[in-house]
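To keep things clear, I will list the structure first and then write my remarks on it.
Note that this complex is displayed minus one protein chain, with the remaining chains in position.
Our next item is chain A:
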Amino acid sequence: MSDTQQPIRPAVVIGGNRIPFARSNGPYSKASNQDMLTAALDGLVARFGLQGQRLGGVAAGAVLKHSKDFNLVRESVLGTSLSAQTPAYDVQMACATGMEAIGSLANKIKLGQIDSAIGGGVDTTSDAPIAVSEGLRSVLMDLSRARSTSPKLKAISRIRPRDLAPNAPGTGEPRTGLSMGDHQAITTKAWKISREAQDELALASHKNLAAAYERNFFDDLITPFAGVSKDTNLRADSTIEKLASLKPAFGKNLGAEATMTAGNSTPLTDGASAVLLGSEDYAREHDLPMLANFVDFEAAAVDFVHGADGLLMAPAYAVARMLKRNNLTLQDFDFYEIHEAFAGTVLSTLAAWDDPEFCKNKLGLEAPLGAIDRSKLNVNGSSLAAGHPFAATGGRLVATLAKMLHEKGSGRGLISVCAAGGQGVVAILEAR
């Protein structure tokens, strides 16, 4: 064992695997988070021959989680053919869960603490946890603490009929009471993003994803699950007319100015993804491909509660900080993977980076980050077409981008993922 610290070494993306994403309450209705995460891991293990291996760590998570799934990832690992000596832990950072899991594992590899890892995520809104009401829960807890009949009866007598209604998880932000879509509607309006621009982005997402399937791009990134072999939200035959005919789904309080529809917003989706990371030595020793280096990642958060920023605008800040640290400009990338929570999110973020006032006042930059070449944006489709099983999106993005960079053989890619709670995680990958 060395008594000096090792220099930082590259963390390499070796490959990825996901199950097709399926619209909620569809083909995966009976699948649990553990079932789906295990399936994604199984496929990855099979693809890269990891059977029996003790990996350095497996980190993943789910946004909507049952309390029984307190060790979701470890339980999933125990269900795979990975060595039972592979440690695993759960991460939870809303829609940035997958990115945070993968990024922190990459850091461990860079520091030489571990040589190999799997990061990813899973989510289902079809098998969501239902909880008892706060009123009933309070009574049940007092009941369990009561030691004699009298306090027990007193506790039971507090139950009211309305307490018997269960609580389903909501999509509202706890501190504002607004749904994520209604929050984005505020931002979309503030940045004057048109309905047409959002519909065009949505259409491009479907067209690009369909084309990627057409050229078998996903053959080594997806394993079928529950009879599904392709993302069920994909509408290859979607048209701008069809999208334009949809009624507003969010920001309906804006009346005629409402622009966000079910077509330019992601649907609730079930699915899981996993990404294999390793050191260069690990990849070489196991004769595994090296698609891209996981160069850096950055998290940011904004104060959306009191209206200072839009709920989903944190990546605008994270990218500015990460670019500065890496001496890069926004134009130094060959691919941009900007998670399409809503078309409005992508377009608001791009508008912010190109806005001198926002870049000066909010990001503290003398000059705006500028515009990007839109032909490099989400070239194989993104969440509007594929769907968005919250915690699984990070793994989809990293695996997709790493493969694209490897195919190109050179260059750099930027990932940007927004998340509930006014957070976001962004990352840089470099081709190998």
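The rule we apply is simple: a residue touches a chain if its C-beta (ideal position, glycine included) is under 8 Å from a C-beta of that chain, and two chains touch if they have at least 3 such contacts; residues count from 1.
The criterion applied here is as follows: contacts and distances are computed from a predicted model.
Visitor: Among "Fumarate reductase iron-sulfur subunit", "Cytochrome c oxidase subunit 1", "ABC transporter permease" or "(3R)-hydroxyacyl-ACP dehydratase subunit HadB", go ahead and choose the protein name stored in UniProt for the chain not displayed.
Guide: "(3R)-hydroxyacyl-ACP dehydratase subunit HadB"
Visitor: Out of A:V305, A:L328 or A:I372, which is the one that touches the chain we can't see?
Guide: A:V305
Visitor: Just name the one of A:N253, A:Q331 or A:N361 that touches the chain not displayed here.
Guide: Residue touching the absent chain, from the options given: A:N253.
Visitor: Out of A:L78, A:L140, A:A190 or A:A301, point to the residue that touches the absent chain in the complete complex.
Guide: Of the candidates A:L78, A:L140, A:A190 or A:A301, A:A190 is in touch with the missing chain.
Visitor: Can you list, in ascending order, the chain A residues touching the missing chain?
Guide: Contacting residues on chain A, toward the hidden partner: 174-178, 182, 186, 189-190, 253, 303-308.
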